[in-house]
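In this view, the complex is presented without one of its protein chains, the others remaining in place.
All chains are identified by letter, namely A and B, in their written order; residue positions are counted from 1 within each chain.
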Amino acid sequence: MEKRVTFNGRLLPYMLLAPQLLITLVFFYWPAGQAVWQSFLIEDAFGLSTQFVWFENYQILLSKPDYYRTLAITLTFSALVAFLSLSLALLLAVQADKHIKFASGYKTMLIWPYAVAPAIAGVLWLFMFQPSLGLVSHAIRALGVDWNPVLNPDHAFTLVVMAATWKKIAYNFLFFLAGLQAIPKSVIEASAIDGASPMRRFWTITFPLLSPTTFFLLVVNVVYVFFETFGIIDATTGGGPAKATQTLVYKVYHDGKLGADLGGSAAQSVILMLIVIGLTAIQFRYVEKKVQY
Amino acid sequence: MVQRRSLLDIVPHFILALGVIIIAFPVYIAFVASTWDAATISNGQMPLWPGPHFLENYYRTIFIGTAKTTREPVGIMMLNSFVMAMCIAIGKIAISLISAFAVVYFRFPFRMAAFWTIFITLMLPVEVRIYPTYKIVADLRLLDTYAGLTIPLIASATATLLFRQFFMTVPDELVEASRIDGAGPMKFFVDTLVPLSITSVAAMFVIQFIYGWNQYLWPLLITTSDNMQTIVIGIKKMIVTQDALTEWQIAMATAVLAMLPPVIVVVAMQKLFVKGLTETEK
Partner (left out) sequence: MSVRHILGAAMLATSALAGAPAQAQVEIHWWHALTGANNDVVVRLADEFNASQKDYKVVVAYKGSYPDTMNAGIAAFRAGNAPHILQVFEVGTATMMAAKGAIKPVHEMMKDAGEAFDPKAYLPAVAGYYSTSKGEMLSFPFNSSSSVMWINNDAFRKAGLDPAKPPKTWPEVFEAAKKLKAAGHDKCGFASAWITWLNIEQFSVWHNVPLATKANGIDGFDTELKFNSPLHVKHLNNLIELQKDKTFDYSGRTNTGEGRFTSGECAIMLTSSGFYGNVKANAKFEWSNAPMPYYPDAAGAPQNSTLGGASLWVMGGKKADEYKGVAKFFAFLSDTGRQARLHTESGYLPITKAAYEKVKADGFYKNNPYLETPILQLTNKEPTENSRGLRLGNMVQMRDVWAEEIEAALAGKKTAQQALDEAVKRGNEMLRAFERTVTR
């Protein structure tokens, strides 16, 4: 993993690294340190009075069922979005991998949602499912379902899951397609000669061969739901109703809003950062392994 | 045999077409909404086909803005978004190229420490430390500036990692050859390494341009003046209203306009985009 041939230079490498390191220190580590400090304080909204309380913010946070509920929602949300967008993307990728006409045209038509901002995706879905003016909600209501995401937590949750899934299919599709195209056709043909049905071929040969891709996508999708769905949630439900669509990241933002509970919000930031650093470590081992090949 | 084949082909065509339709539907509806008038939409009577107000709505959106006055027209918002996306993409690539070069081609004390310092931030999005970061940008008096909008987002573990991996695959013979020519490290970097990396750079550019264009929470907090607004923020502000009607037709026209540039980039540079995506994230 190391270059054999290197350059000599005392100052040069530091100068080359300086911009990246400086920005990282100023805009990552300094705020992270501030978050840790803030998590030990109780302050009023305007920062006019400050009190050092050690771990009280953490105690309060961890003693409230609210936090665990948000955690559970985030995990359910991740599981649902990952499952839905992975399976739909896989279905589409398998079709697009067949030798049919317009395959590349379909591909183009399926990947562009990657470019849509999460917040805009949220707005689009909100617009369709808004109870009073949404086109789709009118249709659903005509079918006799009392569709109301502003009041019904399950409806709101469904809406957020749909929007988040929609946004992620493109990404998963691309990776699955790349994964499928990397599988040597001879392997599949060999099993076809054995007389295995297409379905059986898929589950016994193709799917296991795709498992590294699937595992990688699973991690990416979970991270996506944790962090990148902020825009979707803010635009569609604002975390409601009754916090049914509030994720951990949304809660950090929401609790710190209006300076109401900056200490509690900072404590949540610190916990999240620890989780993320843990995930990064796992990811890194995976990355390194891949590079070895 | 031939007949059986074409019959079998119907299934994938059907599934893919259905997928394309479902994927496109929300955007189609947004487009339809952008061609009707406010009352039709807010009264919930919008039909499934485009209406007669296309030109009027887009003209108002691009050149005038939602209210007749202060709110900046979308033209300015798009310009801001463009500047932000370009600064972020170019900035990330520039500083990541040189830091990857340093880490791969030099041996110096604290090399691994520096690498890890950058790497830890790989998945630490700005959202989890949003308030302290805001405070720091304010202390540096960068609120409401392009610098404040972009610099905090420029540090990139992703790009550094990608370029590091790419540099690892560059044959050592090239370094040796360049040495024999008496070239120093910077000459090697500029004359040999950067030209070799050009596809990776372009691929990275596509990904990071989209990342920059689609930023949401950060510009929401740090831009205060109307003329620094980005288009993604603009839409959100058009939808939240006090005692006034949401002008959905304008909001949707804005949404369509906001989607256009990144979607065009993805479609037009599809090959590079796919390469950039599959290589950076793996």
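Keep in mind that, in the parts below, a contact is a pair of C-beta atoms (placed from the backbone, for glycine too) under 8 Å apart; a residue touches a chain by one contact, two chains touch by 3 or more.
Given the structure is predicted, the values throughout are model-derived calculations rather than measurements.
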* To do: Considering the entire complex, write down the shown chains that touch the omitted one.
  => A, B
* From the listed residues B:58, B:134 or B:273, report the one that touches the chain absent from this view. => B:134
* To do: Just name the one of B:102, B:175 or B:221 that touches the chain not displayed here.
  => B:221
* To do: Write the list of chain A residues that the hidden chain touches.
  => 42-49, 51, 130-133, 141, 146, 148, 150-153, 240-243, 257-261
* Touching residues (missing chain, whole complex) on chain B -> 38-39, 42-45, 66-71, 131, 134-135, 138-139, 141, 143-145, 220-221, 224-228, 236-238, 240-245, 247
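Going forward, only the chains that are shown with their structure count from here on.
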* **Distance from chain B to chain A - Cα centre to Cα centre, in angstrom** => 16
* To do: Enumerate the contact residues on chain A facing chain B in the complex.
  => 1, 3-10, 12-14, 16-17, 19-21, 23-32, 34-35, 38, 88, 91-92, 95-96, 98, 100-102, 106, 108-121, 123-128, 132-135, 138, 166, 169-171, 174-175, 178, 216, 220, 223, 227-228, 230-231, 234-235, 249, 252-253, 256, 262, 265-266, 269, 272-273, 276-277, 279-280, 283-284, 287, 290-291
* Any idea which chain B residues touch chain A in the complex? -> 9, 11-13, 15-17, 19-20, 23-24, 26-27, 29-30, 33, 41-44, 46, 48, 94-96, 98-99, 101-108, 111, 114, 117-125, 127-133, 135-137, 151-152, 154-156, 160-161, 165, 168, 172, 175-176, 184-186, 188, 210, 213-217, 232, 235-236, 239, 248, 251-252, 255, 258-259, 262-263, 265-267, 270, 273-274, 277-278, 281-282
